[in-house]
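Yeah, one chain of the complex is gone here, protein chain that is, but the others are all in their spots.
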Amino acid sequence: MFAYYLQLGLRSLRRNPMLTALMVMAIGFGVAASMTTYSVFRATSRNPIPQKSDVLYMAQVDNWGPENTEKGEPPNALSYIDAMALMRAKKASRQTAIYPIGPSVIPEDAGRLPMRQGAYAVGADFFTMFDAPFIQGGPWTSEDDDKHASTIVIDRKLNEKLFNGGQSVGKQVNLDGRLFRVTGVIDEWNPQPRFFDVVNTGGFDDAPGVYIPYNRAIDLQLATNGNNNCSSDPGEGWDNYIRSECIWNAFWVELPTKAAAADYKRFLQGYASEQQRAGRFRWAPNVRLRGVMEWLDVQHVVPPESQISLAVAFGFLIICLVNTIGLLLAKFMRRAPEIGVRRALGASRRTIYAQFLIEAGTVGLAGGLLGLILTGIGVLGVGLVFPKDIARLATLDPSLVLLTLVVAIAASLIAAFYPTWRAAQVQPAWQLKSN
Amino acid sequence: MQIKPILAALRRHKAGTILIALQIALTLAIVCNALFIIQERVSRLSRTTGMDESNVIAIANRYVGPATVFGPTIKTDLAAIRNMAGVEDAYATNSYPLRNGGWSMGVRLIPDAKKEITSTTLYFVDDHALRTLGVKLIEGRNFNAGEVIMLDPRKSTALPQVIITKALAQKLFADGKSLGKTIYLSQEGKPSTVIGVVEKLQVPWVGTWAGSFDQHAVLLPATLDANYQNFLVRARPGQQEAVLKALPKLLIDTNRMRVIPEEGGVRSFEDVRRRAYETDRGMAILMGIVCAVLLAITAAGIVGLSSFWVGQRRKQIGVRRALGATKGDILSYFMTENFLIALGGVIVGSALAYGMNQWLLEQFEMQRLSLVYVITGVVALLLLGQAAVLAPALRASRVSPVEATRSV
Partner (left out) sequence: MLKMSHLAKVYRTEVVETYALRDFNINVKEGEFVAVTGPSGSGKTTFLTIAGLLETFTGGEYHLDGVEVSKLDDNARSRIRNEKIGFIFQAFNLIPDLNVFDNVEVPLRYRGMKAAERKQRIMDALERVGLASRAKHYPAELSGGQQQRVAIARALAGSPRLLLADEPTGNLDTQMARGVMELLEEIHREGATIVMVTHDPELAARAQRNVHVIDGQVVDLAEDPRFHAASHLADTAS
């Protein structure tokens, strides 16, 4: 029966090529618009570390007070004092303070020019916490942290540039004239959005190539390469700077259970009230402990352009649907006499439903194929609207292809429901009599 | 003239009527907001910087190595650039308009006032800046070479002499007369005296968050003693291309211990502007495409449904003709019918447009939709409806009165 209905559907679609073309175009454009914008939305709103996102938390401690913050939200970074205190407390199973630095790598070969590297000052736990994939060696140890050791982890790309991709563990890397010993090489690793440094990257940036111990970076007085915000003048010199309330550190913890997270939250509260008692904070404890996805949401990682265009595209799809409902209604009701005859010849309502829904499904499939082509063009054109860091994440992968077809067919079936119902209401006897 | 019977007939065709009206309503809502977004973006990207942008080149430079003092290096670099063939002038700075990164600060007239009067950007420059930027000094004087100092970036930012923009002067002083007056650039800070006023200079940021102070700039006579420096260079007319090509080599030859990014390290100001407004322009284009496709789809939908209606009503058109309706009567019947449906659609659509705008407003700091866009959209959709229904209506008017006597 399905084959028969399909044949009927195709024949009917050929009979009104204009109307059919209109419907296919409406569905195609509607689906393509929503899928293109959805591809960007998906890229920007995805979970960068799905396997661990429920055990990783970003800690915030309000060291600025209600006068300098908005709507009770603590600053989006920590002062060195607080980051250091939390680090020393070691209350989580793993923890790391993080801040971006901007070193230049000076190759041993004096004939080659220095290279600028995206880099972070982090704790030893960083790599295990965030599942950084090592291809040689491993992270430095927490003893290295404690000893303020000059160790370094580099990525595959830098390893290729400096050591032609060979074994480099134990070798030295020159950052701005200072030597660091390689403990490990990680694969190209660039979780997007970059949840551990949303504040400075907006979530999207080229892969960093260098990681050095946080304590060593502080010793070397390496200032942050990201945002630095001060609520008051820190005074002169590095020592005053790191003792100030200027904020420039991220602090992440790994807490394996909900109970551990609750405990840690209490610990943060306790720390803040201690600071209040000590007279440093002149306000009630105001702390946050946020999971990966919540943190990305609070930091508005999804660009407004992506959200606006997704909303507009969704409206676009609805308009195309309404349009298709109208056209299908016209198409089906024009065939009222035919339906009457079929009904008189013994077709039940159900078979009328089947026939017309299959016809609509065929339109949906054709619309989906057109939509697929247009989505492909759209995805290529994403770079015109969105920054390249984001545009390159929007791709027409198999799941998007499948989704496009499913949405197109589902949309056309939804659109077909009312017109089909109307068609099934046609009375057999009434239509056989003269009109 | 025949509104009542048309409405009566439409009541018998609820589904079709609602579908067309709904489509028009939704299209109006989206088109209004899309037009509004286009306007907002276009007006943003057509702002001027106050500079004479042609022939300007921007360089992003980072010195490498263990050095902690950069003053002499910067001086050597600047001397080399200024001596280059085809270069008119150059200076080093922390930031410049459209760079999308820089230093913002609150300005006060009373040093310990809790609340700042407004925000401003700080440009650390020297006596060559005005000439290089092509900015017009309208009051007072430029810095002189002796006033320009090397400044530790972690030290207080307040300097004794500053040049400010006219917009900032007007914001700070009711009469706009700022020359010789004192302003404060930090809460604890020292006073700064305004020695000059420039006509206009934009902030580095193009986003909405800086929209409230996008013409507020303070120029300070200092070079930040830091490894990161931007050099702005003005080439002689016609020499920009050549200077742009020669600059990287010149800098590397002057001092190897530096990094100039391969991409975007040395770029013309046209390039700076293009990059700064890339997203705005893209958004405007996208919304333009959305509008065009939506209007086309809506028009096609109206043509399709109206044709169906005409086909369905051939007989009664024939009867009407037999009863004395002229071709004009039939034409105007369908045009009026479409107008009434579209009118219903645009009324609902206007409400939807404001609803959507409200949502955008809450989510994305957009402005309130102005009535002009709604009116434009309403007129456009009513006209679109009339244009789309014209062909089916003309076909209807050509139905012969004999149709009345034919049994279907």
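So that you can tell them apart, the chains are marked A and B in the order they are listed, and the count of residues begins at 1 in each.
We take it that a residue touches a chain if its C-beta (ideal position, glycine included) is under 8 Å from a C-beta of that chain, and two chains touch if they have at least 3 such contacts.
Note that the structure is a prediction, hence the values are computed from the model and not measured.
The chain omitted from view is touched by exactly one of B:Glu53, B:Glu116, B:Asp271 or B:Asp329, namely B:Asp329. Between the chain not shown and the residues B:Pro5, B:Gly176 or B:Pro191, the one that touches is B:Pro5.
Touching the omitted chain from subunit B are residues 1-2, 5, 8-9, 12-13, 315-316, 319-329, 400-402, 404-405, 407.
Everything that follows uses one rule, which is that only the chains that are shown with their structure count from here on.
Put simply, the C-alpha centre of subunit A and that of subunit B have 26 angstrom between them. Partner subunit A is touched in their complex by these residues of subunit B: 15-16, 19-20, 22-23, 26-27, 29-30, 33-34, 37, 62, 64-66, 114, 152, 154-156, 186-189, 228, 252, 256-259, 261, 278-279, 282-283, 285-287, 290, 293-294, 297-298, 300-301, 304-305, 307-309, 311-312, 315, 356, 359-360, 363-364, 407-408. Contact residues on subunit A toward subunit B in their complex (touch as defined above): 19, 22, 25-26, 29-30, 33, 67, 102, 104, 106, 113-116, 176-178, 232-234, 236-238, 241, 303-305, 307-309, 311-313, 315-316, 318-320, 322-323, 325-327, 329-331, 333-334, 384-387, 418, 422, 434-435.
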